[in-house]
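Notes for the one structure printed next.
A single protein chain has been removed from this complex, and every other one stays in its place.
Note that the chains take the letters A, B and C in the order they are written out, and that residue 1 is the start of every chain.
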Amino acid sequence: MPASLCVVSDSAPTAAPVRHSVNEVDCRVKAHEWVNGQYRLLTLSAPCSVLDCQPGQFFHLLCPQTDRFHPYLRRPMSIYSCNREKGELTFLYKVAGEGTGALAGLETGDVLNIVGPLGQGFEIRPEWRRPLLIARGVGLATLAPLAQECARLRLPLTAICSARAPDLLMSTNLFRSFGAEVITVTDTEGNSDTESLTPLIEGLIRSRGIDAFFTCGSARLMRMLQEIGARHGIGGQVALEQHMACGIGMCQACVRPFRREDGAVNLRVCREGPVFDLQEVL
Amino acid sequence: MPASLCVVSDSAPTAAPVRHSVNEVDCRVKAHEWVNGQYRLLTLSAPCSVLDCQPGQFFHLLCPQTDRFHPYLRRPMSIYSCNREKGELTFLYKVAGEGTGALAGLETGDVLNIVGPLGQGFEIRPEWRRPLLIARGVGLATLAPLAQECARLRLPLTAICSARAPDLLMSTNLFRSFGAEVITVTDTEGNSDTESLTPLIEGLIRSRGIDAFFTCGSARLMRMLQEIGARHGIGGQVALEQHMACGIGMCQACVRPFRREDGAVNLRVCREGPVFDLQEVL
Amino acid sequence: MADLTTRIGALVLKNPIMPASGTFSEELAEVFDLDCLGAHVTKTITQGKRAGNPVPRVCEVNGAMLNSIGIPSKGAEWFLQNTVPFYADYDAPLVISISANSADEFARFAEEVSVPGVAAIEVNISCPNVEDHGKAFAMRPGPTGDVIRKMRSATDLPLWAKLSPNTGEVVEVAQAAEAAGADALVTANTMLAMAIDSATGRARLGNVMGGLSGPALKPITLRMTYQCARAVSIPVIGCGGISTVDDVLEYLIAGARAVQVGTATFISPTTMPRLIGELEQELEERGLTSVDALIGSVDIADEAITLAEYA
Partner (left out) sequence: MADLTTRIGALVLKNPIMPASGTFSEELAEVFDLDCLGAHVTKTITQGKRAGNPVPRVCEVNGAMLNSIGIPSKGAEWFLQNTVPFYADYDAPLVISISANSADEFARFAEEVSVPGVAAIEVNISCPNVEDHGKAFAMRPGPTGDVIRKMRSATDLPLWAKLSPNTGEVVEVAQAAEAAGADALVTANTMLAMAIDSATGRARLGNVMGGLSGPALKPITLRMTYQCARAVSIPVIGCGGISTVDDVLEYLIAGARAVQVGTATFISPTTMPRLIGELEQELEERGLTSVDALIGSVDIADEAITLAEYA
């Protein structure tokens, strides 16, 4: 899992729209393990053509047809790690419904068709020197490669990992391996609500000099960070989700409203996102 | 394969319409072998409730969904053998399209859902003492249990087995094991056309005293037998096929026209058939 | 135990599950006890004898089927002498489906079949109207209203109008049926479709075009059920692609007071009794005491966009 993430240098994928940067490829399953009772880690052997990816980008997976599950549309999944040397791509996902139920049936050696890499990943602006990652549930999967990127950029990192219960906290060791200071909070311990977190985070701003927020996995946490950020003049980014059909920007299924200069605009989560400016989210 | 077929005594299934004589049951696959390059023999463990069957009756099989094949409707298959003691039911089938393609993927231990027994089987009238069975291709499967029934009734039996090529001739040993005199003809040998068969059969009428025809598997052979039968005053029966939906008489999908006292009538192959009077077929 | 009864006008059904016309017959009694059903609905008959369409009459497409059975009919006399008495042995109400070539014929035929033992008449108006260039009655509110109005004055039996998904005027047709005196609507019949064998270039039905039924039809007929349940105040009976208890629930939630199961019975002849058991179980698991609690309970999401909350 401590994979070295291959980050695309400067040019964002939209900069040069006519290169064939999105690929549909069949990948073999290398490993597929339960991380806990709800989450699975899927490791694929992937060709180089799809391994040029940024933290925060995602792939669109063609979940298999099984006896019980008949997914039709693809399912979006964040890159959990991507390793060019090993030709490996991993996803950390929660078994939820039809699609992920079908996915969970994949065995080592099976083939999975994927499309990607898709979307805009996280951007660590040069002025952001002291990032705080706040992830909940499956948001941990999306933020993991960002933690690695922070490590690569030698940015001191603090991460708050939230989950319903301690056994559902994942990736904390992975975050630590990237040098992050990890704070865990859970519903069962009663310290994951915004009332408890707000003072905790404001304390971190004072003590650690936090100057950027990155979050994923909870609307509640995102709203809280918008407020704290507005109060303290701290910017940041959030990775969002939305129901998708095409995943590559054609269908307009995945829009959400955002605050821009000239009022609210609908942007495509699959294309302009999934990572957006924290304060622009409406 | 030399299974003892369990024949229902006197009452035809239609006689008492309100007993629950048709069952939908899940059966385990006991064995599943290739008989030759095109035909497979499927042996199921079946409960007693469905093993009260007559030669010529059929089951309606819910072919499984596979990666490649997605059959929707059930597929009708003649009973090849039915053994109450062993709790066994077999089908001999040709791998043709979507449904049989899916069927061919079943492995020992898998479950197959079947509905039956269905339809009217063969009737060996008391005046028929010297039957001739003429089967082609998969018609051999349908006539096999009839041969066994003839053996049980101690009727001397002659069977003409026709196929495209010698390696596609099946069940000839099975017919022989029931004491039948077996004559094989094939397209490759050039002796399976009606021009060759008509004198052969007329010879058998003279030499063996054939007084009934039973046939299945070829429209051409059926027409030929209708003619020979009409010329020699010989009756008989034919097992027919038709595209089906329900298989139990509800939908009227499977009708064919038959000659009856008051002109032509449409009868349901699944219900009034699949076995019909040879001369009534239009 | 949850109360499965449902009321379709004057008729009380012991549960909301019944067969769809043309996919049910006496022969199913060999598979299970037909008295478990909410009602019995027979194949459409015409007054006189009819032959039906050329074979092949059915084919399968992508998890659904097409049929061009047509309406082969042994005629009213045979039906009244043979079929009606068969169902007299059962408690479940007998609903008979009829068809005719004109509104007047419909009315005369309704009168003829209004005999003891028949609990309601389902009006199959998806057949060609000889007075309207052969266009099916169900395509337009006018002819639909005519048929129901004339039948209404010819019989006291409840009249169920069976709508077609082939019309662009679903709501108008539904309202015309209600205004003319229909006691219930059935939504819906099959959708006109076609299949070709790409290998041979041959149309896969003898009649070239035929009706689509089975799971692929459900999103369309569920939509009609929802539209009609909001547009009329008579009961709506959902029909189209039902094979699982979730399908039943969706129709009830959309506003149907009962449902008809068609093609699924071909795939599994024990579908209906299974659905009755599963529906009861579902109600209990949801802590609902009656089917009524579900009917029309569809929740129309407000426009707020909410972020998924992971936990």
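We take it that a residue touches a chain if its C-beta (ideal position, glycine included) is under 8 Å from a C-beta of that chain, and two chains touch if they have at least 3 such contacts.
Note that the structure is predicted; figures quoted are calculated from it, not measured.
The missing chain, though absent from the display, is touched by one residue of A:70, A:86, A:130 or A:220; that residue is A:70. The residue touching the chain not shown here, chosen from B:79, B:147 or B:222, is B:222.
Note that of C:32, C:79, C:160 or C:226, the residue touching the chain absent from this view is C:226. When the missing chain is restored to the complex, the residue among B:40, B:60 or B:136 that touches it is B:136. Those residues of chain C that touch the chain absent from the view are 54-56, 61-64, 66, 135, 139-140, 164, 166-169, 191-196, 198, 200-203, 206, 208-209, 212, 215-216, 218-220, 222-223, 226, 241, 246-247, 249-250, 253-254, 294, 297-301, 303, 305.
Summarising the interface, chain A meets the missing chain with residues 13, 17-24, 62, 70-74, 98, 113, 115, 242-256, 266, 271.
Basically, only the chains that are shown with their structure count from here on.
Centroid distances built from C-alpha atoms place A farthest away from chain C. Averaging the CA coordinates per chain and comparing them to the mean over all protein CA atoms picks out C as nearest. Separating the centre of chain A from that of chain C, both taken as means of CA atoms, is a distance of 48 Å. Rounded to a whole number, the gap between the C-alpha centres of chain A and chain B is 61 angstrom.
Separation between the centroids of chain B and chain C, computed from CA atoms only, is 36 Å. Within chain B, no positions touching two or more other chains are listed. Touching two or more other chains at once is no residue of chain C.
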